[in-house]
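Shown here: the complex without one of its protein chains, the others still in place.
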């Protein structure tokens, strides 16, 4: 059983509430199901003392015990459903309460097939923008505002909480209070086009100190490369196709059509979870993105080998 | 040098005092200009460093203006927007044309004013690709025998006024990053003050002072970024708390956004010789989409006062923190002395683009009055204690939703075309516009050298259906004296004369004169193309009063004609085409100087 | 199925055969032998008369001209590569209008592609090396769609952004008479 992307994880406050409600529902529904099966089995294979069939002449008869059994059954079903409804309503309210005092404001904008994650706050100069990754401090309730830039997507981290759709023209939100640290994987849950499959998000829940260290590192602009190969890569990225679509804070590249690459090398995956982050995959992705993620908006650039080495060398400096 | 200036000021007081009773309102103590005396020349676009645009010539009066006739005309041979004023120094008139920015000298002493010489700075044609709102130039300035003006590709050029030879030129802007220069420089204390334009191209705004002799950059101050770039030091004491703090040029922006945050200086610079301070406004923050740049976005859309010699900032007032609607604050700044609570105070008057008429004490930047001079529904007013604009929240543009009926529209209640101040009536004559717009914000991508706007705009006439308004504003009592409607937006500046007239032009080519006291139309003349040029008045070699203006439609409002745009797309020319669909039928492009005088 | 059904099915298949290439999605943009013909200028005078057949269209034109997928990608690139900043939604601004029938440098798809690659002296930036060949041809296909040159069933009616140009499906076809492209 994987612990990275599963509703059984329960590492978030909402996730835990989901598990307890799910067990209650499963128990009640299983009891009802067993009752039905038992009644069915008995009805089919019981030794017949009396029968009310056409052959026995009184097929229209409806003996009273069955009528009372029917009323009893309706009562049982009603009470079962009422119990479940009330339990569901109470759990829903409990989940809503975590939204009461958010300490972390995050804004996630869904694009066709990647996630734009912004840590906004009172002080705009301390806001951080990254892509396809979400870091959360454990125990701190985070309020995430969800917007979409094109079609409807759905933000779902099974281990932490339920999903919420990202709808163009509307602003939905979700509150998550992670209770245990860990590395999780989230995936878009609303069909959003050709590459809906490869629109994942790496979620990292860490203790407060690690989170602040990551956050401060994220605020630093990209360091200028020093190695000659990386410098050649930097020149290619700034003067050719890459700067037309990507943003690398601290450099000339400032377009938001594609994901932010400022700290690409410190992420766990490439292209919204399509490939795990390592040198080989960086080569594979930059050389021919259409092979790994056909239909993605990143075109196959047709790089010369030396250009490819240079670009990958530069990308690896974007820690 | 200082002594001479003071003497001339005294002389001016005396003659204005004499003139005042003839036209004074009933007993009101009017504002008085601090400008130098009028020597009949027109040496800088604002007529003087106080930017009053007031000519002391009194030969043409409402009585005889009826028979004003054309003295001579001259064609510039260029069909774009002519926003520059003709300059007259001695017997020569100098014209600066839109791109390719020719400087033409006409000899006024000979009949028909033949051309003496033409100076061609030859800016590269590619510069036209990064000029956001028509390839205009707002004029040159004359000082110590030289003419200084900017070329579209970002060069400040000094030309010897007699020979037309190049004295020096300094490269300041880079068209590869979308930077152009269209403003008219100002000469203050031996320095040429210039700034860049390109707020729509993600350019970082700056203002620089060049030595008039050598063209060396004496100082340069950016309008975003850390305090050392903005030349903010110990002398900086903004009046209001919202403008105080360390490195606000970085803190009020998302990380790195200030590097492409706009705040360009493409408007007017005024200079107070006594206080040795220059006053100028900063442009809009980039991109237009406000959600992409949370925070107050210091130091955009505000007014700076700087020491002319060192460039150190003395005070700053932000008219529109976190500007939502491209309300650049670069409009003209008129320096006058005015009675405030019965005491004469040195003030500066600003009919700002966000629709408020600001009066500040020009020593400290304190806001003395700020009343709307045009219809607006995007702001509730200015909080007198904090000096902060109070926006209307539901009018804030959001990504993914169109916000409708935003008044005033992006060009504001009045765009760049400066008003005129008449010390005789103490009233500011404001030719401005009455437009509203629908605006939708989009996520903007920064690609150097391409537009960085992120908004979809569509403009239309404001309440009343008229697109232009001419307002006479009494700064002392902060109220309208009179106002009349114009069908087309007024994109031409005003000229006030001691003769009691105000001259302005309309976008379909009428050059009009109205009476300063009641705004009645007393004379008009149909020129060949729409007028967005600055009218001037000068004493000709024969001692008579002449009035001159350049006719050639263009600019942002006239882009539909100058650029031959398609009216079916209302968002064209950043939304202005939707409001000017009838303009192509009423005027065509042109480029002609008209000079008028009374018959001899 | 009984015979009449099979007959009508075959008939319908033939009728709709034209539709299949309109929606072909090749996101990779296979490189066709010939790239943008360098130096192809506006329809110009051929000294000594046009050489043989009239202007030969580039083989790529057919792949992009009426292909819905490429036009849709071109529409997104038009917004994201800041073309909308200068040309607005076809009405023009800093740049000339694109929805009218005046083509200063030629209105055929390969001429538009050449304009995008080379740039033009009066301020059109050169995107050579900045956009891939496919992207440039997709942009050229969309620019042609703005003035109604493209078949109506290949274009999307409107974008989901605020804009008030008439829907592309209703844009009246502006005639381009080969060789008579308007010059200013």
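In this document, chain identifiers A, B and C correspond to the written order of the chains, with residue numbering beginning at 1 in each.
Heads up, the rule we're going with is that a contact is a pair of C-beta atoms (placed from the backbone, for glycine too) under 8 Å apart; a residue touches a chain by one contact, two chains touch by 3 or more.
The criterion applied here is as follows: contacts and distances are computed from a predicted model.
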item	value
Chain not displayed: protein name in its UniProt record ("Molybdenum transport system permease", "Cytochrome c oxidase subunit 1", "NADH-quinone oxidoreductase subunit K" or "ATP-binding cassette domain-containing protein")	"Cytochrome c oxidase subunit 1"
Contacts of the hidden chain among displayed chains	A, B, C
Per the touch definition above, residue among A:141, A:158, A:225 or A:289 touching the missing chain	A:158
Absent-chain contact - pick from A:188, A:222, A:243 or A:271	A:188
Footprint left on subunit C by the chain that the document does not show	1-2, 4-5, 8-9, 12-13, 16-17, 19-20, 22-25, 68-69, 72, 75, 152-154, 156-162, 166-170
Touch residues of subunit A, complete complex, unshown partner	1-2, 4-8, 14-15, 17-18, 21-22, 25-26, 29, 32-33, 36-37, 39-40, 42-44, 46, 48, 51-55, 59-63, 66-67, 69-70, 73-74, 77-78, 81, 84-85, 87-89, 91-92, 95-96, 112, 146, 150-152, 154, 156, 158, 161-165, 167-173, 185, 187-197, 273, 294-295
Positions on subunit B where the hidden chain makes contact	400-402, 440
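Criterion: only the chains that are shown with their structure count from here on.
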item	value
Higher-contact pair (C-beta pairs counted), B-C versus A-C	B-C
Subunit A and subunit B, separation of their C-alpha mean positions in angstrom	53
Separation of subunit B from subunit C, taking each centre as the mean of its C-alpha atoms, in whole Å	42
Subunit A-subunit C separation of Cα centroids, rounded to whole Å	39
Residues of subunit C touching at least two other chains	80-81
Set of subunit B residues in contact with two or more other chains	444-445, 447
Subunit C to subunit A touching residues, read off their complex	25, 27-29, 31, 73, 76, 80-81, 129-132, 134-135, 160
Contacting residues of subunit A [partner subunit B, same complex]	120, 123-129, 147-149, 168-169, 219, 221, 243-245, 247, 249-250, 252, 254-257
Of subunit B, residues touching subunit C in the complex	125-132, 200, 402, 438-440, 442, 444-445, 447, 449-453, 456, 458, 559, 563-574, 577-578
